[in-house]
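Only one protein chain is missing from this complex, and each of the others stays in its spot.
Coming up: chain A.
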Amino acid sequence: MQQLKALQLNQIRKSYQQGAEVLKGIDVAIQPGEFFVLVGPSGCGKSTLLRLLAGLEDVSSGEIYIGNEFANRLKPSERELSMVFQNYALFPHMTVEQNIMFGLHVKKIAKEEQRKRCEEAAEMLGLIPYLKRKPKELSGGQRQRVALARAIVSHDPICLMDEPLSNLDAKLRAKMRSEIRQLQRKLGITMIYVTHDQTEAMTMADRMMILNQGVIQQIGKPLDIYNHPQNAFVASFIGAPPMNMIPANVADSVLHITENWSMDVDIDWQGDVIAGVRPEHIQQAKSGTPSFTAEVVNVEMLGTETLISFEIQSGLQWTAKWQGQHQLNPGDIVSLFIDQNQMVFFDEKEKVNIEYQSLGAVQ
């Protein structure tokens, strides 16, 4: 239906008039037709990056290429992209239909065709019964769909979305996640999707980029990032509950975690490290396996799994995630086991995964 478009950012920097640099040299190439998710904590510069792409702000330095065209100086409307805003930005005085078609006449599209596209989009998103209503007569999810429909009808090859699901309740959010994903595949849009919710990023992305304080932390496929986080920030940001970490020491292939717990490890490292392990990799020890014991502090039963919090050091709690239901109470002593292959190590100073250090720089 339309040709796919790539996006390329070279050394993008941005600072606002007053104050520090918000984006500090962003380099990324986004493939045509890709669902690319930008994720990071609040204030890290996600919206700023998206607004630079849309042309609503000017870059301080660096280059943006859309398709193969140098786009730094293109006006928003010349960039052939659509955008969905966090608060949807629907026009309150127009009907749903007018909202969806708003902007089409500028593109010199015949009335007939406008109507057809509007019908199509409304049909796809289940908005047909609401076409004559005003936005304030719609529920949050319906408004969100109108905003989506407005982006779709433009038939632009690139779509930018800024936290479009953050105003919805958990159930609707899950539903809209899969709807947006399906729609993107069906239409073959290159999607750049901003969120601060790591679950959203993990479930929707083809590839994702983790941003912290204006610096790229890691770019990659969700599972690669989950399994091989580049640094401690990524490791704790991606995954819920977050990865457990503790400062430890390696001496002659023995990892000393606490005073009374050490284990053999197979890594080429001497000295201080930060050891990390995901909650699901802390298992219940079977008899005969090397293990350590801890006192349970809190138990959360979720039905299919149980989250057990325990104190590993005074003032430092870890969480284990066990499949199934386990009857435990605070104060119980549990015996735990960790496979050394499931552990991740970060160097003490830079907090970079040592796996990447031995491989040389990544990305």
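Here is the rule we go by: a contact is a pair of C-beta atoms (placed from the backbone, for glycine too) under 8 Å apart; a residue touches a chain by one contact, two chains touch by 3 or more; residues count from 1.
As a convention for this text, contacts and distances are computed from a predicted model.
This figure omits one chain of the complex; the name its UniProt record holds, of "NAD(P)H-flavin reductase", "FAD-binding oxidoreductase", "N-methylhydantoinase B/oxoprolinase/acetone carboxylase, alpha subunit" or "Carbohydrate ABC transporter permease", is "Carbohydrate ABC transporter permease". Here the missing chain is touched by one residue of A:76, A:126, A:140 or A:330, and it is A:76.
Screening A:107, A:228 or A:351 for touch with the missing chain picks out A:107. Residue-level contact of chain A with the missing chain is found at 54-56, 75-77, 81-83, 85-87, 89, 91-93, 102-103, 106-107, 136, 150, 154.
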